[in-house]
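With one protein chain held back, the other chains of the complex are shown just where they sit.
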Amino acid sequence: MGIAVVGLGRLSLDAILPGLAGSKLCRLAAVMTGDKEKGQRIAAQYGAPRESVYGYDEWDRLGNDKGIDVVYLVTPNGMHCEQVKQAARIGKHVLCQKPMSNTAAEAEAMIAACADAGVLLMVAYRLQYEPHNRHAAQLVRAKTFGELKLIEAHNGQVQDKVPQWRDNLALSGGGALPDIGLYSLNFARFVTGEEPCEVMAWAWSTPGDERFTEVEENIAWQMRFPSGVVAKLSAAYDAHEARTATLHCQTARVNLDPAFPYHGIRLHVSHRSPDDPASEVEEERVIAEIDQFATEMDHMAECVLTGCAVRTPGEEGLQDQRIMEAIYQSARENRPISLPVITTKDAFRAPFAPDGGSRG
Amino acid sequence: MGIAVVGLGRLSLDAILPGLAGSKLCRLAAVMTGDKEKGQRIAAQYGAPRESVYGYDEWDRLGNDKGIDVVYLVTPNGMHCEQVKQAARIGKHVLCQKPMSNTAAEAEAMIAACADAGVLLMVAYRLQYEPHNRHAAQLVRAKTFGELKLIEAHNGQVQDKVPQWRDNLALSGGGALPDIGLYSLNFARFVTGEEPCEVMAWAWSTPGDERFTEVEENIAWQMRFPSGVVAKLSAAYDAHEARTATLHCQTARVNLDPAFPYHGIRLHVSHRSPDDPASEVEEERVIAEIDQFATEMDHMAECVLTGCAVRTPGEEGLQDQRIMEAIYQSARENRPISLPVITTKDAFRAPFAPDGGSRG
Amino acid sequence: MGIAVVGLGRLSLDAILPGLAGSKLCRLAAVMTGDKEKGQRIAAQYGAPRESVYGYDEWDRLGNDKGIDVVYLVTPNGMHCEQVKQAARIGKHVLCQKPMSNTAAEAEAMIAACADAGVLLMVAYRLQYEPHNRHAAQLVRAKTFGELKLIEAHNGQVQDKVPQWRDNLALSGGGALPDIGLYSLNFARFVTGEEPCEVMAWAWSTPGDERFTEVEENIAWQMRFPSGVVAKLSAAYDAHEARTATLHCQTARVNLDPAFPYHGIRLHVSHRSPDDPASEVEEERVIAEIDQFATEMDHMAECVLTGCAVRTPGEEGLQDQRIMEAIYQSARENRPISLPVITTKDAFRAPFAPDGGSRG
Partner (left out) sequence: MGIAVVGLGRLSLDAILPGLAGSKLCRLAAVMTGDKEKGQRIAAQYGAPRESVYGYDEWDRLGNDKGIDVVYLVTPNGMHCEQVKQAARIGKHVLCQKPMSNTAAEAEAMIAACADAGVLLMVAYRLQYEPHNRHAAQLVRAKTFGELKLIEAHNGQVQDKVPQWRDNLALSGGGALPDIGLYSLNFARFVTGEEPCEVMAWAWSTPGDERFTEVEENIAWQMRFPSGVVAKLSAAYDAHEARTATLHCQTARVNLDPAFPYHGIRLHVSHRSPDDPASEVEEERVIAEIDQFATEMDHMAECVLTGCAVRTPGEEGLQDQRIMEAIYQSARENRPISLPVITTKDAFRAPFAPDGGSRG
């Protein structure tokens, strides 16, 4: 499967291109970039042909490249909608970095364009393919530790002071929420298989900080699910790196710390000793790390090859956009916002299936 | 200093009476209980005189006992108000278990009664005297790791299925919030020295669970402080034991896990390596455990003896009652509730002073 | 049960006397000390009568004190032998701090004196009564994780530079080995229930260090057991505090870190996941801490009261003395030293019985 990587920013260079090198089913077939020289260098390093370096205005030429099956969009969020439409137009399947778009309306248009063109659209929710996250989801769904009562998650990092597209609302669609808060949001939906029916949010920024004039620095929000579970979530753009998620079940605390990075995810389970109810056992379940980017690209390739359903299709991304719009509205109006009650499990993604073994 | 322990429930038996045995300044002078036989047994075990066992209707006789300086109330919350008034009437200083009362109005009456009688009133916020919690507060207040941006805390446990006074609203004043959520609430106020100006809460219970017909099972709430810091807090009454607090600062994550139990509190600090900005250091700061109950009783004794200000007076407890009333109102009305903006630091407690050493 | 504490050094003040305060069966009946003023102060603090303060030459008067059942020796090692004889002469049971004596010959004399006088002699091996250590022993003995193959243990600390009796060979009987290395030695014997049949040791000290002119600074030794298990042990007197023990079994690593202190012992077990043989689980088994000194004194009291066998009698201490003599001989002669092959399990102590629950 030939993949064209669109956008050569840090995520592409540090994670996606090395991931491609370790993929079983995919190879780098082309790059699209605004900097052709950089493109040539990267193509040479990863063994893609010289002529497979495209500018952002060469979608037609790319369409003629038979070696390209999938376009992987790794560009600023605000460009995704137009680029998905282009890819659909030339008949290429699309893997789109999260967040899918700046707005729900854009997401709907992207889904429609791909459906019309008969190409697959997958959103790159790498953590839905990651074994520690999947194991946690499996524990919740199997009720291994009784009912889940409360979810806590936080994703924080210190944003670079050098100006970048993420500071720009038109390109990013928002600040900490769509960039890193989305991991917590998607995690809460994925582990429960449920959709939130109400959100309540506060967003705030440090006055005078140049990074946060257009987009929010911090956001903290609660989400209520139909089963009664509540999630307390947050994201911060000027706090020391911390990416954690905790699932408070009746007979165990399941904790991912860190929960969301590219490397080094760790899973902890605290519960009573099976031998002695007065003693506590704090387990780390050491699960072998996988390359998250190779794994999600291989999934996409498999879906293209076999026609099986994409686990995280455009609809999964659209639902996150709808919820993020409700979160922003709640923060603006300082009141809870209701969402349609959806009681179907995994309403917008492929049904959850454990991967075998304890890895859920 | 002679202390009369009022109420011989599990907290008294398991923690307060053994704590008294290790206290430097206090000794058990009397017990008050509804079960005189049990009282005799306890008095004998801890070396209090036979005649120093009182029934709940013997406040006058207790008032004549010159060996008693302080009355420590360890009774159901709904009884505190009346008992504080009794103690004040007979001229004894009062140490009152938290929560101070069922309502803010009661708390005001208690403060007035003690002021009129010229006796001290202290609320037993043991964690304000605990070295790991104090160290965390010191790190925040000294801005050792830059500005604090966000507080997360949770306190959960599984409530016994055997009926108890905590299920009864008249005796408990509420469920998970006043019993265990109060630790998170007071922690957020103590580490910042600030008072919240807005709260937003959701409370929810499992339908049909006998334990939660009068009081809430779960509560999750956000609090906003004048400086801009937000706290995401929660408490759960049917989730596996977990008592954690995390302080997201600009250059470190400070984590107490567990944060609130009687034993085994642990403090973790994650930050960049001073030698190599690309490396992370995850520290555990191992601080010697103290007996929390002995320490707070010795503080009370010292205040009685020297006249120095009580760190956690009745006013500190009253403020928590006011905030809890706003939290419940928010949950009932499903909207944020504003509180008066207070910009004085440590407005209701003695000014914070590090204890010396790194223990802050 | 009245206990007379002989020797008021740091161990008595910091651990044994507070332990007595929390004991269920024992109370402080008397102290014996060279500093009567200090003795009076301690007696007052812990509620022992004024007249129950004895000098080291008042064994006869102590013998007449009917309130004293047990004498607990907490004096320099070189004084134990004479003091045990005195206690036996006056008909008091003896609890003797470890190491029992300076030599095996002394230990034999102590056992004989107590046997002749019909009094119990127990050596204060507190860790044989400690739940984490017992749990580890239970795992080995039950072969929960297959055969034990190798034991590693180390006990290190930095010795004070102020001259003290431990620097003096006549009083201490040796350096790091009898003081702290003995914990590793006794641990290896206790968890296996076996006796070593061969030892090989190296001892070494930093030249010119005043602390180590009479006694060794460091010692590292191997012991071979009849079943084939080997233990690699060490002790250090000028290395940062570290007290660890690891049991390498076929299907798990069982690790105590720390293993030997008065407080904060932690037990870790690493093994394959029962669900997924490709995954590893690293458990901490959180077992409630007990007061080690109260527990061993209560055991002694129970043996006195009921006549049941002492778990760690004089014979248990004598065996350690014999092994330490072989270790020193090996270090001096730089060759392995054989010991008599003993195939009886728990040859010198009461048979091992799990305590119930998982605490084994």
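For this structure, a couple of remarks:
Each chain carries a letter (A, B and C) given by its place in the written order, and its residues are counted from 1.
Criterion: a residue touches a chain if its C-beta (ideal position, glycine included) is under 8 Å from a C-beta of that chain, and two chains touch if they have at least 3 such contacts.
Keep in mind the model is a prediction, meaning the values are calculated, not measured.
From the options A:22, A:228 or A:354, the residue with contact to the chain not on display is A:22. Contact with the chain not shown here comes from a single listed residue; of B:265, B:287 or B:323, that residue is B:287. Only one residue from C:54, C:72, C:145 or C:190 touches the chain missing from this view: C:145.
Interface note for the absent chain: among C:230, C:286 or C:350, the touching residue is C:230.
By the touch definition given at the top, chain B reaches the unshown chain through residues 273, 275-276, 278-288, 357-359. Panel shows chain C; residues 145, 147, 149-150, 152, 154, 156, 158, 200, 202, 204, 206, 218, 220, 222, 224, 228, 230, 232, 234, 236, 238-242, 244, 246, 248-253, 270-271, 280, 334-336 of it touch the chain omitted from the view.
Residues touching the missing chain, restricted to chain A, are 18, 21-22, 47, 263, 289 (touch as defined at the top).
Quick note on the criterion: only the chains that are shown with their structure count from here on.
One finds 56 Å separating the Cα centroids of chain A and chain C. Counting partner chains per residue, chain B shows two or more touched chains at no residue at all.
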